[in-house]
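Right, I'll just put the structure down here and ask away after.
For this depiction, one protein chain was excluded, whereas all remaining protein chains were kept in their positions.
Naming follows writing order (A, B and C), and every chain is counted from residue 1.
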Amino acid sequence: MSELWEYSVPGIPDHLFARGTAPMTREEVRVITLSKARLGPGFTVWDVGSGTGSIAVEAARMTPGGKIWAVEKSAGGCRLIRENCSRFGADGVEVVEGEAPEALATLPRPHRVIIGGSGRRLFAILEAVREKILPGGRVVVNAVTLETLCGALDFLGSRWQTEVVQVSLNKSVKKGGSRLMKSFNPVYIISAWERGEDLGG
Amino acid sequence: MSELWEYSVPGIPDHLFARGTAPMTREEVRVITLSKARLGPGFTVWDVGSGTGSIAVEAARMTPGGKIWAVEKSAGGCRLIRENCSRFGADGVEVVEGEAPEALATLPRPHRVIIGGSGRRLFAILEAVREKILPGGRVVVNAVTLETLCGALDFLGSRWQTEVVQVSLNKSVKKGGSRLMKSFNPVYIISAWERGEDLGG
Amino acid sequence: MSELWEYSVPGIPDHLFARGTAPMTREEVRVITLSKARLGPGFTVWDVGSGTGSIAVEAARMTPGGKIWAVEKSAGGCRLIRENCSRFGADGVEVVEGEAPEALATLPRPHRVIIGGSGRRLFAILEAVREKILPGGRVVVNAVTLETLCGALDFLGSRWQTEVVQVSLNKSVKKGGSRLMKSFNPVYIISAWERGEDLGG
Partner (left out) sequence: MSELWEYSVPGIPDHLFARGTAPMTREEVRVITLSKARLGPGFTVWDVGSGTGSIAVEAARMTPGGKIWAVEKSAGGCRLIRENCSRFGADGVEVVEGEAPEALATLPRPHRVIIGGSGRRLFAILEAVREKILPGGRVVVNAVTLETLCGALDFLGSRWQTEVVQVSLNKSVKKGGSRLMKSFNPVYIISAWERGEDLGG
């Protein structure tokens, strides 16, 4: 275990990660995302649009014997991911510098796919994921724009079971002796899995 | 591992638990609560107002070599906790039938305390916790009423560092071919720890 | 003015309306909807999917010299609208029993259109609205499903300026001497107007 985070639960505080200026999945959203991905021992996981690697680092810690493929197009992002893996002893992460979906072509087939950043290529990425994901697999998309929300539902909703959870967080910050409740932008966590198990969402 | 939940992350779906009519910490709130509690190997954890035991079960799974004391006043609740521990193979849970704070008097000193249900005896419970908690300990209170929120801040805010996170969730439910976004009552997760580490909240 | 609501602001409490079992736009969402519709004196307003008529009643009170066309397909709904208009002295409301978009064909061209219920015919309704709305008009859609949200953005986003506001409300309810914060399902309020004035959303 890392000296920075010696605990056995996920949810490493945001400020412990090397960040640069990259956007980051907040610790509370991250733990729900990991939960929705239903990670298990030995799993192969794609983390698409890995950013600072905070998801990849925590996924590695929660997936003993597994392998996390952190796909990130920017060189600066890839450096951050490597720094954070080193900082938290996340040995199971492989950093892939490249853009999805092209960068996904040579990766081993995944049990789980987490999509944090997709930009305008969401459909192409989801198509690539659908072709390669293992039977019984799960996809989790974290959306902060309505275009990603609606696009993911459009693609996934007709093919798979889906669940959408919108997470809104307010967190106290001290201001002049009082606790101001500060909001964070909401995240839509869209989970998808093959038809069969219908959880009703 | 349990056959019902063979994964290595927390966040067992609510519907997999035996529930009866007891209120229950929802899976998404539960994973954040476990994270805020910063559980680690070998820890002694009090789960006060354990309800269905969903927190206790997941805490046990995330705390190898540790011991979870699930304190619950109702006999029916205690049966549910035992049933759920058995269902998910949570061996490290000890069920304590009794009312806090009296029921806490004979328990071993905890590294962590999670308070889900406190009713009108919040201050007495927090006083008991403060006396018994180990140095470096953390307390996490899940509040659904303004009285518990304000009371917990009143007691904890003057003695310890605190962070308040309000979690609001909307989840899709199918209705006539559409996805209605259904809200769940918000939960205030109040974390407290001894002065020293100031995270600004 | 009505004796039931003798005030000059909108926001008549929900429980003062005759409701039956029809869904209803909550008072807090209603006042934002009326505001986003930018009602003015003498305006012609269509209220499509009028339900209990709570929007129509308050729109009439806020639109001196105007006319509100309350379109509702169910006969029971139409009775509720008439009852509520009578109850609150909303003289400017005309009830139109029929289904949109067909029922819209013979109505006078509107300055404003508020769409509360659309079901699966959203695109046809929006098409009819686009043909008939007066220059400088505004459309406000209240969406509670992701399908209506995404559909409205798909149709309106490419033709008009749009703004989306998601409103989430928690309201205190007494429970055993405490105030439980109870959530209400979120509503997406989508406003659209002709290109020209870009408010950035």
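Note that in this section a residue touches a chain if its C-beta (ideal position, glycine included) is under 8 Å from a C-beta of that chain, and two chains touch if they have at least 3 such contacts.
The structure displayed is predicted, hence computed values, not measured ones.
S.K.: Can you name the residues of subunit A that touch the chain not displayed here?
M.R.: The missing chain touches subunit A at positions 119-120, 144-148, 168, 170, 172, 175-186.
S.K.: Contacts of subunit B with the missing chain: which residues?
M.R.: That gives, for subunit B, the contact residues 146, 149-150, 153-154, 164, 166, 168, 186.
S.K.: At which residues does subunit C meet the chain that is not included here?
M.R.: 6-11, 13, 15, 27-28, 31-32, 34-41, 62-64, 153, 162-174, 179, 181, 199-201
One rule holds for everything that comes next: only the chains that are shown with their structure count from here on.
S.K.: Go ahead and note the Å separation of the Cα centroids belonging to subunit A and subunit C.
M.R.: Those two chain centres are 38 Å apart.
S.K.: Two-or-more-chain contact residues of subunit B, please, as numbers and ranges.
M.R.: 168, 170, 172, 179, 181 - these are the residues of subunit B that touch more than one other chain.
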